[in-house]
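Here's the structure, in structure tokens; my notes come after.
Of the protein chains in this complex, one is absent; all others appear in place.
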Amino acid sequence: MQNDKATNEKINDDLLRPLRQTGWAWRVTVVVCAIFLLAAVAAFAYQLQRGIGVWGINRPVFWAFDITNFVFWIGISHAGTLISAILRVTGAEWRRPITRCAEAITVFALMIGGIFPIIHLGKPMLFYWLAPYPNERGLWPNFRSPLMWDFFAINAYFTGSLIYLYLPLIPDLALVRDKATGWRKTIYAKLSLGWRGTQRQWHALEKAVQVMAVIIIPVAVSVHTIVSWDFAMAIQPMWHSTMFGPYFVAGAIFSGIAALILAMAVIRKVFHLENYLQPIHFNNLGLLLLTLSLLWFYFTFAEYLTTWYGNEPHEKVVFQSKISGAFAPLFWTMVVCCFVIPMPILAIKKLRSISGTVIASLTVLVGMWLERFLIIVPTLSQPRLTFNWGSYRPTIFEITIAVGTVAYFILLYAVFTKLFPIIAVWEYKEGLTVSPLPHPHHDPAGATIATAE
Amino acid sequence: MSETTPTNKPQWAMVIDLDRCTGCEACVVACNVENNVATVGAEEAAKGRTINWIRIERYFEGEYPDVRVKFRPVMCQHCEEAPCEPVCPVYATYHTDEGLNAQVYNRCVGTRYCANNCPYTVRSFNFFDHVWDAPLQKAWNPEVSVRSRGVMEKCTFCVQRIKAGEAKAKDENRDVKDGDVTPACVQTCPTKAMYFGNIADPTSEVAKLSKSSRATKLLEDLGTKPKVIYLNEGE
Partner (left out) sequence: MTQPILAIFADSQEAVATARALRRAGLTRLELLSEEPLHAAIADEEPKSRIGIFAVLGGVLGAGAALWLTIGTAKGLAINTGGMPVVSGWAYGIIVFEVTMLSAIIAALARMIWEAGLARPGAMQHYDAAVTDNKIVLVVNCEDEQTRQTAEQLLADTNAEMIGK
């Protein structure tokens, strides 16, 4: 069963429009983000020239904003490939319009997350010394170091996610190739690798995506587990926790879905894709976000309860500083942002609208950034030998770099939407073929394609 | 977990008698001079960026007026199962067969993970390149490398003196004995509160003192097996 000609043309037109037309919103976004990115590059250049002392880190707080941002962005990356893989494996039909925007988030968030371990080094130009290759130093890396696990996990996840983004993109690249002219046609022809859409190709593609999805799920889980092990392998108070792995994975998916909801809301507005990204998608993702908000609360409660009850002095000190001490304002803001605000919004059906989920997602992102900060800094600033207690205050350079990377993410994403269809065209069309009226019974508010025609 | 290779090499250790420590910090000054430890300046020090290979920790016990001050010199504890070592991805810190926790500045890329995983907070980081106001650079010890920006550093037990002492013993065709190696802090201590030697040699002073009923190790319950032994204050 095929869609009729008019529907087909409309879909092509709607989904390829961002590639043809450039609106003022897009231009403004790109220019503003580029300015912030340049500021961050300048901050980093100054840091390279002067030394990492331009940051606020000190003894004993050797890690702070840098690793907070690293964990935050690697967490965001769990929006895409993982969610998309789970939805593909389980055959959730509503996934179709959201898989690509999710997968793109993963790739870009990993690109940005990967910046931080490099720029936070005392000698950033020597980052490649972590790579295993025969070298003039006569040394191989120490595979017992959790940083090496990070190196391998993030490389595997990034490569896998890039391939997982690219494979389902090939038919769409062929579509753009056929619709484009001039030098664009040449480029898209190269990128689509000579895709013709034979059934053999379709079969290979479907099979490959299926295999990738199965492989990428454990990789994604391992990545944030290993990030958590950067802390859990250390014997510092409130870091050395067996449940950090699952705690971090849940937190990563939590912040990842929040980022996905935000990205979808922006794409929907800017590119007028109201018929494609419908309230049902925000509702379903909102329910996932609700589940993870509850899971986050459960993990956090379990983590803090055991510390409180165990009453181990060094742990208790860090605990108290978060609950009622210097870090209490940040801690309770985190609880409000991750649970108190989003949970009711997402639990009450009336509030689980597009704007409701967007508000919840914004607070979740703030809360989850704070969570990572509160895992790192309170522990480090209160080491066991109390003589060495310290404090931390970020400098303008760390803040500029943090803001700049957010801008960089938006910039990369905006450029991506200009070059590639942000909604998988063929997958969407296939969805219409599978069930000609998309989710009419789930969708009391939004207009379906059929009624929009 | 532990895998110790049998060795007949000396195992260097230190004993510090807390009863004798007056907290004068002469050891700190001696260490700075011996090991080319940079002075970061008041502004950086206020930010917590000082570099110290040894420090005197000062703790107050009790409430005023019944207050007692305790001093504890703390340097790298040269743990046999050092938490700082395995976390380094580039082997910049590792364990030598003489029981030293070595730091190789040329390998260090500055992840600072070692310092984060040190329960004793004895590692210092070079946040900037340091300036020695002339003519202080003329006092540099030529036996010790001056560390560049972006690398971690910490107490080496004066490894340059250990090497010199071992060479001397070898020249004289004998094993190292007490007095062959004296780190700067031990040499300087006016109250003779510090002892250094080969703990694998049962006749050495440190081996004998380490069996004292006053002997303890710092945060011993962490299982790091420190090589610095403190003799607690008697009452």
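Labels A and B are assigned to the chains in the order they are written; within every chain, residues are numbered from 1.
Definition applied: a residue touches a chain if its C-beta (ideal position, glycine included) is under 8 Å from a C-beta of that chain, and two chains touch if they have at least 3 such contacts.
Remember, predicted model here, so these are calculated numbers, not experimental data.
A.B. asks: Give the residue, chosen from A:A25, A:A45, A:A92 or A:V211, that touches the chain omitted from the document.
C.D. replies: A:V211
A.B. asks: For the chain that's not shown, point to the residue among A:N58, A:N142, A:S321 or A:T400 touching it.
C.D. replies: A:N142
A.B. asks: Looking at B:P10, B:G48, B:P83 or B:G110, which makes contact with the chain not pictured?
C.D. replies: Residue touching the chain left out of view: B:P83.
A.B. asks: Using the document's definition of touch, tell me which of A:A42, A:A156, A:M243 or A:L287 contacts the absent chain.
C.D. replies: Residue touching the chain left out of view: A:A156.
A.B. asks: Of the listed residues A:R17, A:R50 or A:K179, which contacts the missing chain in the full complex?
C.D. replies: The missing chain is touched by A:K179.
A.B. asks: Considering the whole complex, not just the chains shown, which residues of subunit A touch the missing one?
C.D. replies: Residues 1-3, 5, 8-9, 12, 132, 139-140, 142-144, 148-149, 152-153, 155-156, 159-160, 163, 167, 170-171, 174-175, 178-179, 189, 193-208, 211-212, 215-216, 218-219, 222, 226, 426, 429-430, 433 of subunit A touch the chain that is not shown.
A.B. asks: Across the whole complex, list the residues on subunit B that are touched by the chain not included here.
C.D. replies: So the residues of subunit B touching the unseen chain are 1-5, 79-86, 88, 91, 93-95, 97, 225.
Simple rule for what comes next: only the chains that are shown with their structure count from here on.
A.B. asks: Sort out for me which residues of subunit B touch subunit A in the complex.
C.D. replies: Going through subunit B, the ones touching subunit A are 44, 47-50, 55, 57-59, 74, 83, 86-91, 107-113, 115-117, 119-121, 123-129, 149-152, 218-219, 222.
A.B. asks: So in the complex, which bits of subunit A are touching subunit B?
C.D. replies: So the residues of subunit A touching subunit B come out as 50-53, 56-63, 117, 120-123, 126-127, 129-130, 137, 139, 141-142, 144-148, 151, 230, 233-236, 380, 383-388, 390-391.
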